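Moving on, here comes chain A:
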Amino acid sequence: MILVSMAAGFLLILMGLYGALTNRNILRMIVAFTIASTGVNLVLVSVGYLAGRTAPILDAAVPVADAAERIIDPVPQALVLTAIVIGLGITALMLAYAFKLYETKRTLDISKFTELKG
Partner candidate 1 sequence: MSPILIIAIGLGTAFLLAFLDNRLRATAYAITLVALAVMSWIAADWLFALSSGSTGPVEIFTAGTKPPFAINLRMGLAEAALTLLITVTGLLAAVFLKEPMMRLGRRSMAVLLIATMSFAGIVLTRDVFNLFVFFELAVISTGGLVLLSDDARALSAGFKYLIVSQVISILLLIGIIFLYHAGGSLNIDDLAAASAAGNSTVLLKSGALAFFLLFIALVAELKPFPANGWALDIYESAHPAFSAIFSAAAGAASLYAVDKALLIGGPAWLPVATAIGLSTFVAANVLALSQTSDRRLLGYSSVAQIGLVFAVIGQKDLLGDQYLFIAGGILLAHAVAKAGLYWLSGTLPERALTSWAELKHHPVLLFAFASFVAMLVGLPPFPGFYAKWQLAHALAADGRYLVLGLILLGALIEAGYLFRWFGYALKREAPAQQVDLSLHKIGVVLIAVAAGWGLGYLWGDLSGLGNVLTALPLLFALSFLALDWLPAKVKNAIAIAGLVAWFLVSYPGYDPLRLIFGVIILIGGAVILLASFETHGRRIGFYPSAMLMYAGLAMLIVAEDSFGFFAAWEILTLGSYFLILRGKKSEPHALSYIVFSLGGAFAILAGFAVAAQGTQPFALQGLADVSATFAPYVFILLAAGFMTKTAAIGLHIWLPGAHAEAETDVSPMVSGILLKAGLYGFFILLMTMGKTQFYGVELTYVLLWIGALSALLGNLMAIFQEDAKRLLAYSSIGQMGYALFGLALMNHLGWLMALMFVINHYVYKSMLFLSVGGIAKRTGTKLMYRMGGLITLMPLSFIAVLVGIIAMSGVPPLSGFGGRWIFYNAIMSSDARLPMVIIFLSGPIAFLYLFRLIHTIFLGQLKDEHRRLKEAPFWIVLPQMLFVAFLIGFAIFPGLALRRVDAYLGSFFPSHGLAWEGLTITSEYGYWSPVSIMIVVAVIFVVLLAWLVFLNHRAQKVKQFNIVFAAERPYRPETTHFAWNFFAPYRKALGFLTEPLVTRFWGGITGTLHGTADLTRRFYTGDGQVYAFHFVGFVVIVYLLSMGVRP
Partner candidate 2 sequence: MTFEWMKIPFALLTLFIVVNYGLLLTALMQKIAARVGGRYGIPIYQNYIDLLKNYALRSAITHGFMFYLGPVFRLTGGVGLLLFVPTIYGSAMFSNMSFAGDLILALYFIFFGSLGMALGAGESGHPYSAIGVSRGLSQVTMAELPLALAVFAIAVQYQTLSITEIVAAQQGGFLHWTLFTNPLAVIAAMLSFLGSMMRPPFDVVLAPQEIPIGPPTEYHSAYLALMQTNRVIFPIAKIVIFMNLFFGGASNWPVFFVKVFAIYMVSVLVGVVFPRFRVEQSIRWFMVWAVPIGIAAILIV
Partner candidate 3 sequence: MEAFVKPGEKNRLKERPERPVKQELQPRVVKTPDGQEITVEPLKDYYCEAPPRVHPPAYAKIVEDLFNWARAESLWILGFGTGCGAIEMRPLMTPRFDAYRYGIQWRPTPRQANLFVISGYLSVKTLKRAIRSYEQMQNPKYVVGLGSCTINGGMYWDSYNTIKRLDRYLPVDLYITGCMPRPEALLAGFLELKKIIKAGKGEGANRYAENFDWYKANQKQVIHDWDMPDYSW
């Protein structure tokens, strides 16, 4: 199960990277990056998963006393939450950029924005 989710995560990352590096369209690139970061998140979660344990939420179902035995590692979960938030921020920023870029040149082709080089 862990293996499957991890493999799926890496697959998504590779797909995302492939998409980002091959698509000229800025929006497609952004989407590809989103896919990749989803993959990353998947990998993060699957690294923290321990077979047969429950989510690291300390409530009535999981008393504090034996939490260490029954929950999975909470740290990756926390990381994923943060990563998702940050990913969202960056995606938003990129989209804003995409909008602005489109306004300046009326195109979304990344290879058209090469005034700066060398």
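As a selection rule, all candidates are chains of the complex that A comes from, given by their letters.
Rule of thumb we're sticking to: contacts are C-beta pairs under 8 Å (C-beta built on N, C-alpha and C of every residue); 3 or more make two chains touch, one makes a residue touch a chain; residues count from 1.
Computed from a prediction, not measured in an experiment: that's the story for all the values here.
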Which option touches chain A in the complex, given 1, 2 or 3? Just the number is fine. 1
Could you please specify the touching residues of chain A with respect to candidate 1 in the complex? 13, 16-17, 20-21, 24, 26, 29, 33, 36-37, 40, 43-44, 47-48, 75-76, 79, 82-83, 86, 89-90, 93-94, 97-98, 100-101, 104, 110-111, 113-118
